[in-house]
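Next up is a structure, given as structure tokens.
Left out: one protein chain. Kept in place: all the others.
Residue numbering begins at 1 within each chain, and the chains themselves are lettered A and B in the order written.
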Amino acid sequence: MAENIVIALGNLINPISLLMMTLGVAGGIIVGALPGLTATMALALLVPFTFTMDASVSLMVLGGVYVGSIYGGCIAAILVNTPGTPSSIATTFDGYPLTKKGMAEHALVAAAVSSGIGGVIGALVLLFLSPPLADAALKFGPPEYFWLSIFGLTIIATLSTGSMLKGLMGGTLGLLLSTVGISPIGGDMRFTMGFYQLQAGLQLIVVLIGFFCIPEVLVMIEKKIRDKSITSYKPQKGVARGVILELVKKPFLLIRSSLIGAFVGIVPGAGGNIASLMAYNEAVRFSKEKEKFGTGIIDGVAASESSNNAEVGGSLVPLLTLGIPGAAPAAVMLGALTIQGIRPGPELYTTYGDITYTFLFSFILANVIMLILGFYGSRHVARVINLPISLLAPLVVFLTVIGSYALRNNMLDVGMMVFFGFIGYVTKKAGFTPGPIVLGLILGPIAENGLVQSMFLGQALGSMFQVFFTRPISLVLILFCAISIALPIVSAIRNRKGGTGVA
Amino acid sequence: MKKARLSAALVMLLTIAALTAGCGGSGGKTDTKAGDDYPNKPVNYVVAFDAGGQSDIEARRQQPLLEEYLGQPVTISYKPGGGGAVAWAELVNQKADGYYMAGYNIPHIILQPLERKDAGYKTEQINSVAIFQKTIVGLAVPKDSPYNTLEDFIKAAKEKPGTITISGSGTNTGPHLFALLLEKEAGIKLQYVPFTGAAPATQALLGGHTLAMAGNSDDLVKYPDKIKVLGMASAERFEALPDVPTMKEQGYDIQVSVDRGVAVPPGTDPAIVAKLEEAFLKIANDEDIKAQMLKDGFEPVAMGAEESKKYIEERTQVYTEIFNSLTNAQ
Partner (left out) sequence: MLNSTTISSLIFLLIAVAAWQLSADITESGQFFPRVIAVLMGGLALIQLLISVIQKKKETPFAGIDAKSVLIMVLGISLYVGLIIVFGFILAGIMFLGFFFWYLSRGDGDKSRSVLISFILAALVCGGFYAIFHYIFLVPLPEGIIFGG
């Protein structure tokens, strides 16, 4: 093993490889920033280019692309409220408000630094803790997935700024939308209304762009004066330093969010979208300034971005040890590995040890490169906001159309994106925020699959109770759910008694 | 003043539209005949599942060789959804000009139109060019499972009907069919638990959440130290797993496989089909490719257009019969 490490470090110092990896990170950032183009797509697009490269270099490049694209998603999320990738959904909650306050650069720098730190933590977890964590991941069976999704749904409470009732209704809408398509058991077609394309269900990205982006574009148009931009952004001195100082004062925020991200990433099927939402939720729970979340504070951006980059490392844990991808982009990397003839599993650390260790170390480096690129690029990228609305609004629509088409080369997706965009605008006006809806859409399939599969298991065991309520990890998750529901109720009661009457 | 601007804009729009419609090149949906110059532009190769999956890996394996044999770039695009149905429904509606082809899977293309009111396509519409790969379904249990042979397994299932959980990818798919056939042939009752894909089903087995799995051969070869394979649903022993007896050997004639092929829209000029077939068969017979496939747990196959079409017809009969008898029995 030691000689593998030495070889790996040697590979790393190769300037050509480093250059390729940096290009990979940069390319990933750009693709991730374009709404509709996801990390998965970025990897799928670039895999063919890596065939001609040597195995360790191609892995370095792909790792760089993966890391860059997950970070890149925050750019669109912060500047135009559109998650560039589903992992950046939670970044919009405080990122866009920051932009509206003229603090776009603060948000972008915070995102860059948090992503870098989170990514490195995730990479370290991958390097040192893979085997035991992979075993832990296997212990997640259908009941655990079910309770995980229920826990995820309790996040609706945090995301319903305003009316809890409306947030819950939004959540049920999302859950209902998630059932469109083929049912997991029985294979029936549900709610497809004769459109065969809907057999696949509603594409998350399409709904995301629709619900998050189009309404904001229309809000931009609402103002009568349009030669101005959304807000004017003037580069200020010392923003970056200020942000870093602020983040350094809150180490627990970053560490906790990163760990949440890494662990969620390890669970196959739970990706950056869930990781960032959970980290955001926990950031709110542990914060002493809960009301500020959603109005534009750096903590929100930091929580979301550090966890989604840590998730990247986590998603590679089951991939490298078992060949089971922890998230969709990891599946593409599996494909790339297979084509190179590399089989995941114990062999990876022995026969292919030099390649594997090269990859693991480069992964840490990729996160650092991403941090540097993001950090110095923030100032310049933030200037996009200075474009007058008359240019920005149509351009954003243009980009969203490309993004939703690029998904499956299907105009129906574009049509649906626009359709949901208009619905999103109206629901926004009626007081429904997009967060709970999207959460329902993401968690619906996990909940339904978990529920139905667990019911089958219960049938075989002869006891539903045993399957749902006696498994150790399930019990821990149920406890989390209980705390998650109880805490807000308890604090609401306490507030009422205390007399300050926070709504 | 404003009116003038508005009309200027409209005029401009109309002019652009008219100009482009006028010099709009070929237009229309005529089917191209294969001249000697086919293909003369990039060919689109559609993968009906997500990137990174097995179908994707196969396509990528073929891509460089296809580009060499066809002399044109081959772009791979993804249209996942509905277990492949979305891609195949689009396939049968595309222009039959030879520049659009999609990978397809059996039994999916047979079972989906059978069990769904409107899958968007019919089995007969799949215009097959070639079949190049086969993966056999087999029965697997964890390494530390008390069942060491198929007989042990069946005996246990008989003693406690409905308690042995078996994971598999999907409903009315190859693995599911395997489980149903096993129940029928052995006279036992299992509890099939469908998962959204091969990876989750494997995860369930490895994590001990189900007692067994009906899995594809490419998954079964990946974990030699973690699982035991009790039987394969093929006519002869599977090359990559020579120590595993077939179901037939052990007394249960069950043969289920997932076959991968590539197809073009119906009505494509036979000369174009022939050219594509030639390229795919060359790849399928390439020793290097065959070796890679075996290593990954697949059985290389090389069936051309005619042969694969007959195979689909034969399989359709077999699977339709099984499907009808099983759904009536349920």
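Keep in mind that, in the parts below, a contact is a pair of C-beta atoms (placed from the backbone, for glycine too) under 8 Å apart; a residue touches a chain by one contact, two chains touch by 3 or more.
What you are looking at is a predicted structure, and each value in this text was computed from that prediction instead of being measured.
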{"item": "Touch with the omitted chain, as defined above, among A:35, A:201, A:421 or A:458", "value": "A:421"}
{"item": "Residue, one of A:101, A:223 or A:380, that touches the chain absent here", "value": "A:223"}
{"item": "Contact partner of the left-out chain, one of A:9, A:248, A:391 or A:492", "value": "A:391"}
{"item": "Contact with the hidden chain (one of A:45, A:129, A:372 or A:473)", "value": "A:45"}
{"item": "Where the unshown chain meets chain B, residue by residue", "value": "2, 5, 8-9, 12-13, 16-17, 20-21, 24-29, 44, 73, 75, 77, 95"}
{"item": "Chain A residues touching the omitted chain (full complex)", "value": "45, 165-166, 168-169, 172-173, 175-176, 179, 183, 185-188, 190-191, 214, 217-218, 221-227, 388-391, 393-395, 397-398, 401-402, 405-406, 409, 411, 414-415, 418, 421-422, 427, 429-432, 444, 447-448, 451-452"}
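We adopt the following convention: only the chains that are shown with their structure count from here on.
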{"item": "Centre-of-Cα separation between chain B and chain A, whole angstrom", "value": "30"}
{"item": "Partner chain A, residues of chain B touching it in the complex", "value": "50-53, 56-57, 60-61, 63-64, 76-83, 85-86, 89-90, 115-121, 162-165, 170-172, 191-196, 199-200, 202-204, 206-210, 222-223, 225, 292, 295-296"}
{"item": "Touching residues on chain A, where the partner in the complex is chain B", "value": "40-41, 43-44, 47-48, 51, 137-142, 181-182, 184-189, 192, 194, 196-197, 199-201, 268-269, 318, 322-325, 328, 330-335, 338-339, 341, 343, 345-346, 408-410, 445, 449, 453, 456-457, 459-462"}
